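Left out: one protein chain. Kept in place: all the others.
Moving on, here comes chain A:
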Amino acid sequence: MNARLLRTLAIAYGFMLPMLALKAVYAFWPILFGTYLAFTEYNIISPPKWVGLRNFEELFGLGAFAARGPDRDFWYGLTNSIKYVLVVPVIQILSIGLAMLVNRQLPAIGLFRTAYYVPVVTSFAVVGLMWNWMYNQYGPVNFILTRLGLMDAGNPTNLLSNPAIALYAVMFVTLWKGLGYYMVLYLAGLQSIDKSLEEAAVIDGASRWQVFWNITLPGLRPTILVCSLLSTISAIKVFEEIFVMTAGGPAGSTYTAMYFVYAQAFQDFRYGYAAAAGLVIAVVSLIFGVINFRLTRGGNSS
């Protein structure tokens, strides 16, 4: 090896050293060790004990656990996390609409864009507090619902304490907080579409709907892929909204998959079992990622 190459290597890796060290310890090691833990029994006090597939058998109700059936908490959480994906199409459609609305050259439009983004820069802790008040028995949400005749004015109930509705009420908050974020991404997507295409279509007499359907939407496809991917993965992994608003209640109706992982690790100290559940969630996210990829045809804009 010549001296010059050695020097280049030293400089390049010297610059990358902090990043490589941090990534190795806090990103790659967790994947390796976490995957190993998933096949062990580990409670911190005694060293990990290899148990093969037993954690997975317990999750799915196979092998030694066939009689008991799958872990009910886990399945409940996973089902709720998958239900949470319902938020994805809603948030994508609304934020595309929102982006188109604020993509016009209107006076003070910047002000509206900024205001729509404010929920995005708000901590989940504050969001949780605020929306707990919003959903209060006599709060603004019920005020509107009773006015619309959707709730009994004499006996309003907190939506977050209704097991049939709580999950959807939390999903609504996710929607409220996320709209501005995707709006900005779609705004960037809209601005990257060649204006002359739309203009040409309008001159040729295309209706607004035709322009949207044949030019705008295909042009947005790469953005739609990225946005729905991000939004699907965070839906499957939903945790913070739940933690700050309902803590999994009422009656476990908002318990999610990641909540299960958290509870197993930091409340029951079953680190191996928690890691196994985490791996299953990762696989589920991956499957949903592939579905997204297929639905948007790989994000190809043509």
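Everything below uses one rule, namely that a residue touches a chain if its C-beta (ideal position, glycine included) is under 8 Å from a C-beta of that chain, and two chains touch if they have at least 3 such contacts; residues count from 1.
One rule holds for everything that comes next: contacts and distances are computed from a predicted model.
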For the complex's missing chain, which UniProt name, "MoaD/ThiS family protein", "L-arabinose transport system permease protein AraQ", "ABC transporter ATP-binding protein" or "Predicted Zn-dependent peptidase"? "L-arabinose transport system permease protein AraQ"
Per the definition of touch given earlier, which of A:Y116, A:Y255 or A:F288 contacts the omitted chain? A:Y116
Touch as defined at the start, partner being the missing chain; which of A:L86, A:L106 or A:A153 qualifies? A:L106
Residues on chain A that touch the omitted chain in the whole complex? 8-9, 11-13, 15-16, 18-20, 22-23, 25-31, 33-35, 37-38, 44, 98, 101-102, 104, 106, 109, 112, 114-119, 121-126, 128-131, 133-134, 136-140, 142-143, 176, 179-181, 184-185, 188, 201-202, 204-207, 210, 214, 223, 226-227, 237, 239-240, 243-244, 258, 261-262, 265-266, 271, 274-275, 278-279, 281-282, 285-286, 289
